[in-house]
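A single protein chain has been omitted from the complex, and every remaining protein chain is retained in its original position.
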Amino acid sequence: MLVLITRRLMTAIPTLLVIILASFFLMRLAPGGPFDGERPLDPATQAALQQAYGLDRPLWEQAWLYVSRLMQGNFGPSLVYRDFTVSELIAQGLPISLTLGGLAILLALMFGVTAGLFAAVRAGQVADKTIMMLATVATALPTFVTGPALALFFGLWLGLLPVSGTGEGGAWLIMPVVALALPVSGAIAKLTRAGLASVLKQDHIRTARARGLSETKILFKHGLRPALVPVASYLGPAAAGLLTGAVVVETVFGLPGLGRYFVQGALNRDYPLVLGVVTLYAALIILFNLFADLIYGWLDPRMREG
Amino acid sequence: MSLYEIRNMAVAIAGEQLVEEVSLTVGPGQCTAIIGASGSGKSLTCLTPFGLTPGVVSGSMLLDDIDLGSADARHLRDVRRRLAGFIFQQPLTALTPHLTVGAQLQEATMQAGAARPSRRELARKLERVGLSRPDERLDQFPHRLSGGERQRVMIAAAIAHSPKFLIADEPTSALDASLRAEIMELLDELRTEEGLGMLLVSHDLASVEGHADQLVVMDKGRVVESGPAGAVIANPAKDYTRRLIAATPRLQEPISAFSRPGELLLETDCLGVDFDRPGWRRGKIRAVVDASIIARQRESLALVGGSGSGKSTLGRAIAGIGPATEGEILWQGAQLPERRKRSLDMRRLIQPVFQDPVASLDPQWQVQDIVIEPLRYLRPDLTKVERNEMVRQALSAVALTEDFLTRLPASLSGGQAQRVAIARAIISAPQLLVLDEATSALDPLVGAEILKLLSQLQVENGLSLLFITHDIAAARRLCHRIAVMEEGRIVETGNMQAVIDDPRHPATQKLIAAS
Partner (left out) sequence: MLKRHFPLVLVLAIVMLAVLLPFLLPWSYDQIDWNAVRAPAFGESHFFGTDEIGRDRLARLAAGTRVTLMVAIAAALVSLIVGIAWGATAGWIGGRVDEAMMRIVDGLYALPFMFIVILLMVVFGRSILLVFVGIGLVEWLTMARVVRGQVMGLKQRPFILAAEAAGTPSIAIILRHILPNIAGVALAYLMLTVPQVVMVESFLSFLGLGVQEPLTSLGILVKEGADDMDMTPLGLALPGGLLVMLLVCLTFEGERLRDRFS
């Protein structure tokens, strides 16, 4: 197990480094120089940039400077949000994005696994077919359609839920989280159903059945864990999907999360901000993949050897 | 008084009648064996009365005076829980991968309502089935154990709740030849000690001989013949049984004379094959080490060994479809280079035939294209008409009609597919065939026919054969000489009969004992 984790980490760290360096050099490649955007920069930002990247030094030294500053959590100044550093914006937006994403993945797991389990038990029956059909539809629901649609229906027409901003209590979270969780839960339901269907055909299930165990016990003790392996391997891409979806949801529902800063940064060519967020996202996703690997090993001990 | 009795049982799946009019009995402490080819309905016969297949069963089945025919699903579950134990074919997959051996054994012990066993008790159960270091095994996951060890765990779990009746569905078929005898002996021992009744299912007559008290021969869903095992084998009443017995190779049977070998054809000189370890790890896996064999014209050499002994790797190196990293392969004294460097003229000399007949044929190609493939590159001098004529000849040489020309592999039976593969191998008129377990995946009757075909082709075409197998008895029907492999090394070579009469190396002795 430890070997597996170390090996994953050994690929994760270079991957991250490559992303950082690639994004850095990409930025330096930008036509017309990265920092002469449409708007002239004020001298303070100019100076800060000069200081942050050492623009007068050789390129590799600038890259090294950037990486070493990143290690200290210094992402440089933001070009759009003049009064903030990128680190400050991240500190502000990250909790909101993480809350959204975390809740969405929990909801999707609960909902998806339950639905998949239910369908697998009723394999071939109407309930199974209906659930699988709904799951396919759910996977094809982009957040940028469901988000506005939910806002229109529950917010503007029924007036049940807040349409914009964070507000008091948790009500503001409901629609964004549901819009985010829908496609992921559909995918998880399908994976759970397919995983169970193939596991329930395997020999060890017949062995358990030959022991006279109850069907429930067979399902939960012998069937479920290996059936969830595909779900675990989907968690990495799901996390990436959720972070991406969060960008839309935060824009649609006007939430001051990381995604919205990212879009603003991208639209306004705020390089330090975009770079910072991409790096952070990459790190998050790599971390999440590592976590998924751990779950893998628990679900199926054969994977522990890697 | 019988423990288990079936009278006039029939099994249907989705309305189709797959098993009919089966009757058999198993006495306490006795073993009844069902023998049949794949698709004969033997597994359905033994598993369906216990609700372990989707089949619908009718007739009378009494286990310990409980009528299984009238029992509902819950009742059947209860019967499985208390009275019966099951052993299945695939020890690799029959254990739950994410539960430790101890957890599964504990579940099996408690299935009939026994109290939670102590660790010592569980360890003792493993010791009983002949597993070394039983205490350590309890905490291991199944994938850490070898095939034989896993099958022992299966057996320990099957008898852990002290059942009265044991059902073993091909318990040794997936195991290495040398392990089969050990597992069968273990089952015999447990059966007599515990007074268990056992229903044994196998496709291989030789494997149940000497272990079964009663024999039931099945074909196409019906019982062909049944009775005391010794009497049925010594004195078969039905033609099918006779053919089955004749098809099953035995070390004691008389064999017809072979062709006279000619000059030296092939020689390997200290041949070695190393593979890189998977991944980035350093080091090599030595699959074949210092292998030196010879084959003469019109001679058959058996290359015999257990799985992982390196016999297939050696065969592939010789056939030029696998790497050879050390030593030399010589053809009539001239060097045959390694895999990719082999010229078309050299390739024409040696052709392979493989174990799995269906996987040997490209599923997208018609039989005629499959058979013609070697001519396309090995005989570019031929015209299209000549080629087509040769395909017809090759098919008739393997006793297939011209109707097969346009068939797709999916529509062929195992035996037909293997005949097509042999036709492809002989069409370019090679001098040596490398037969990699060419009869092992086939049903006994079909396998015997293929064996006969090969020996006939050898005589008619003056072919040399390298017959790679785990089955000495089958090899004895075809081969002049034998080379035994173990862990990548040739450990014994010699004249076939001489080696069988006086095996020197323990590996050879084990293989002979298992036949």
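Order of writing sets the labels: A and B. Residues in every chain begin at 1.
Criterion: contacts are C-beta pairs under 8 Å (C-beta built on N, C-alpha and C of every residue); 3 or more make two chains touch, one makes a residue touch a chain.
On a predicted model such as this, the values are computed, not experimentally measured, just so you know.
Participant: If I consider the whole complex, including the chain that's not displayed, which of B:Arg119, B:Arg242, B:Arg376 or B:Lys452 touches that chain?
Facilitator: Of the candidates B:Arg119, B:Arg242, B:Arg376 or B:Lys452, B:Arg376 is in touch with the missing chain.
Participant: Looking at the whole complex, which of A:Leu161, A:Leu255, A:Ile286 or A:Leu299 touches the chain that is not displayed?
Facilitator: Counting the whole complex, the residue in contact with the absent chain is A:Ile286.
Participant: For the chain that's not shown, point to the residue among A:Ala91, A:Leu106, A:Ala127 or A:Ala140 touching it.
Facilitator: Residue touching the chain left out of view: A:Ala140.
Participant: For chain B, which residues touch the unseen chain?
Facilitator: 276, 279-280, 316, 319-321, 344, 347-348, 350-352, 354-356, 359-364, 370, 373-374, 376-378, 421, 424-425, 428
Participant: On chain A, where is the contact patch with the chain that was removed from view?
Facilitator: 11-12, 15, 18-19, 23, 26-27, 29-31, 34, 136-137, 139-142, 144-145, 147-149, 151-152, 156, 236-237, 240, 243-244, 247-248, 251-252, 262-263, 265-267, 269, 271, 274-275, 277-278, 281-282, 285-286, 289
Heads up, the rule we're going with is that only the chains that are shown with their structure count from here on.
Participant: Can you list the residues on chain B that touch chain A in the complex?
Facilitator: Touch list, chain B to chain A: 50, 52, 77-82, 84-86, 88, 90, 93-99, 107-108, 111, 141, 143, 154, 157.
Participant: In the complex of these two chains, what residues of chain A are touching chain B?
Facilitator: Those in contact with chain B are residues 202-204, 206-214, 221-222, 225-226, 299-302.
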